[in-house]
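One structure, as structure tokens, below. Some questions next.
Heads up, one of the protein chains got dropped from this complex, but the rest are sitting where they should.
What follows is subunit A.
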Amino acid sequence: MLVETERSSTESSAASGLDFEDTALTLTLRLPGSAPAPPAVASLSSSSSSAFPDADRKCASSDADPDRSSLLAASSDAAPAPKARVVGWPPVRSYRKNALAGVAGSSKANQAAKFVKVAVDGAPYLRKVDLQAYAGYDQLLRALQDKFFSHFTIRKFADDERKLVDAVNGTEYVPTYEDKDGDWMLVGDVPWK
């Protein structure tokens, strides 16, 4: 499994403690009833329009990523064209807006999201995860499990260590990553920060 570090400062972290996916990079085709806790992604297009019948059709519009501090996003290029969001509506206090945006605990100063590509041997396509959204390796492992749920599960070993294990044949996956020197490193050695 490969993981590549990539800094993406234009992409905002809409993350909270839940597993959020960046709308700009994923076409989410959610199976009906699959996610009991659907990620509430900050919509790039704006509120309003009952012309939005299908919540599952989130169109990728990479150049419309909202700045974290301003949720007054320009309308996305998706059809149907949504109304521009109205200032101050719904009546949610700015304090609450900021708090919801920053609920992952990441400080205002640290707004750039750290997205990394994740590839799993045998998986048809890669995924991206935002390292900022997780507080530790445990959470990252759990997130990877959620993303690649068909491929593996987390097995707890006797010594309380969690490893990614193939759901089918029980072989263990070893998460590795390529650091800036181009060397392959085992995930978990370096402190999370």
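The working rule: contacts are C-beta pairs under 8 Å (C-beta built on N, C-alpha and C of every residue); 3 or more make two chains touch, one makes a residue touch a chain; residues count from 1.
Here is the rule we use: contacts and distances are computed from a predicted model.
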{"item": "From \"Transport inhibitor response 1-like protein\", \"RNA polymerase Rpb4/RPC9 core domain-containing protein\", \"histidine kinase\" or \"Palmitoyltransferase\", the hidden chain's UniProt protein name", "value": "\"Transport inhibitor response 1-like protein\""}
{"item": "Sites on subunit A contacted by the missing partner chain, in the whole complex", "value": "16-18, 36-38, 40-43, 45-50, 52-55, 71, 82, 85-97, 99-100, 103-105, 107-108, 135-136, 138-139"}
